[in-house]
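The complex appears here without one of its protein chains, the remainder shown in place.
Per-chain residue numbering starts at 1, and chain names A and B are given in the order in which the chains are listed.
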Amino acid sequence: MRQKLPLAAAGLLGPATSVVVLMLAAPLALLFRDSLNRFDVTELMIETVTAANYTRFFTETFYWEVLRTTILVAATVAVLCVALGLPLAWRLARTTSRWKSLMMLLVILPLFIGSTVRTVGWMILFARNGMMDSVAGLFGTRVDLMYTTTAVIIGTLSVNLPFMVLTLQSVFEGIDDRLTEAAQGLGATPSRAFWRVVWPLALPGVMISAILSFILGMNAYATPVLLGGPRFQMMAPLVFWEFNTNSNWPFSAALAFILMATTLLLTSLSNFLVPRRYRA
Amino acid sequence: MPEVFSRRTLLAGAGLLAAPALIRSAHAEETFILGTWGGDYQRLQMENIEKPIASKLGIASVVDVADELPRVAKIMASRRLPRGQMDVACVQAVQAYSMAEAGVLEELTPDKVPNIAHVKAGLGMTCFAPHIWSPQILSYNPERVKSPPTSFAELADPKYKDKVGFPDVNYFYVMMAASLYASGTSTDFVKAKELLTKVNANGLHLYPSTDAGGPPFKSGEIDVGVMWLARIAMWQNAGIPVAAAFPKEGCILYVSGMVVPKNAPNKKAAFAYINAMLEPAAQIGFAEHMGYLPTVTTATLTGKVAKQLAMPDPEPKLMPPDFAVTSKALPDVTDWWKKTIQHV
Partner (left out) sequence: MSYLRLNGLTKRYGDTLATDAVSLEISKGELIVLLGPSGCGKTTTLRMIAGFIEATSGDIVLEGQAITGLPAHRREMGMVFQNYALFPHLSVARNVAFGLEMRRMKQAERDERVAEMLQLVKLDRLADRLPRQLSGGQQQRVAIARALAIHPKVLLLDEPLSNLDAELRQDVAREIRLLQQDRKLTTIMVTHDQQEAMAMADRLVVMRDGQVQQVGAQEDLYERPATPFVARFIGNSNLLVGSHTDAGFRTETGTHIDLAGRYQGAGRATLALRPERITLGETGQVRGTIVLSSYMGATVEHVVALDDQTRLIARGASSGPAATPRFAGGQSVFLSWPAASECLFDGGDAPIPALSHSINERISSHA
């Protein structure tokens, strides 16, 4: 009987595994293969094995700067997401109000609208003579946020925040409220009870949602293009530029791989930020 | 040729898989596959070419909507198949040129497409039927700019400091315009780079899409720029204070049209459709709705649109891009643009 178990397990995992391999691994392998090819103006892609596309990325400061901007924006958004999402998620998780489901709906509502449409909303706000600029005009000043890093950060933040609040809220709901009471009963003020008991327990979950936000930020496309403008360089728009405008598939494949590898690397490094004993 | 075009093979495969979805239930009329852009362009094609003219000839399109590059890639990928994926493909002249070079396009002659005989000189090619065209002009805000700009070089003039802007997507045409000013030809990119560097230093604004290039004239962010004459008409109709000035050095032309792949399954219908597209009524419809100029001598504009799209007298030098040179120069110019002009 025992002998059969692994076989049965393999049988159950088989279909899902093969779907993943087919839909995810195979295209990735093809993409990686493309990244080793050579670009040619007329032939577009010449099959060969060269690291030239990667060398090009790592030897030109321009690309380093694009990668740095991308990481900077994604990390800033992740940190702001935690800072803004945490209090909101905490209130939502602990409220006993009968309006709770309505509040949840309000948090999720932005997800019903595509991120591009939301970005257009920001464009209306940020544009010269847009809403913010007009209001500032009443006070005799100008707000020129369009095509700035701040605009991209705000836009990406608005896209990521609902995800953050949702994950954090379920993290907090998984933490027994009795623990807070126990801490308070032992003499901890509400804030100390939070930082000494709830926070360490929530940390792995907070880390996961921060990583989620970071990954979304690293791969942001519509927001940097629309709110950052042509002069704002991030990796995902650069991949598309090389692919679509320049038709340089090998180099854009290499860019995509570098973006993915950087994201994976930073994500796994972030794991070390959580003390071992708190890890799930 | 030992190289294998793996991505094209892949695309061809994808095309074959998608093919059944394209086949509409067969009516009495003959169907053909029309590869085109979506949105307004496709809607106007339906309203000005197919409904009033082509359908009377007993042909009906099955539309394959995609961006231009995937469409080109699809034709290139299936070029060795006996039966292709498309009968008529809408492409810009530059793409038509490179596909013709690769030998995948059917020649369009008056015996196949009679209206080809009426195409204005300089717009067509042997394998390309031009559909719409528009000259590149200098755009300006007539409320704020009292004496209209007269040449591309004025974009670098300090009097327009921080007041110059255009959509980033037109960068290559802008480079050609700069070259035209600096050298009299459209292909001197060394001189074009020098001039654009000066324009950039003058506080150049770039916008992420063609549509985004209009509102800054209204908000006062910019006063001068580079645009298609067609867009100026559209923006004027939308209440944006903008006017066109024809640079004295001449205008680079935007030309877009249709091609027929050699392995098109229904060439007869394809030719009939292209012939319908070149009919004066169809041509005038596009001018009225999108502000593009007719490509045939038989179509004459009247009324408001004629005024909006009027050429100055004497007619400026109109210069189609030199496709043989530009397609080779494109990667270098693109990379330079990305790293120099787009880089703050």
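Here, a contact is a pair of C-beta atoms (placed from the backbone, for glycine too) under 8 Å apart; a residue touches a chain by one contact, two chains touch by 3 or more.
None of the values given here were measured: they were computed from a predicted structure.
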Neighbours of the unshown chain, displayed set only, are A
Looking at the whole complex, which of A:Ala74, A:Val197 or A:Val239 touches the chain that is not displayed?
A:Val197
By the document's definition of touch, the residue of A:Gln184, A:Asn219 or A:Ser270 touching the omitted chain is A:Gln184
Residues on chain A that touch the omitted chain in the whole complex?
176, 178-179, 181-190, 192-193, 196-197, 200-201, 277-278
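We adopt the following convention: only the chains that are shown with their structure count from here on.
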Distance between chain A and chain B based on Cα centroids, please, to the nearest Å.
37
Chain B - residues contacting chain A, complex
3-7, 10, 67, 69, 98, 101-102, 168, 206-208, 215-216, 218-221, 327-328, 330-331, 334-335, 338-339, 342-344
Chain A contacts chain B in the complex at 30, 33-34, 39, 41-47, 60, 62, 127-129, 225-226, 229-231, 233, 238, 241, 244-249
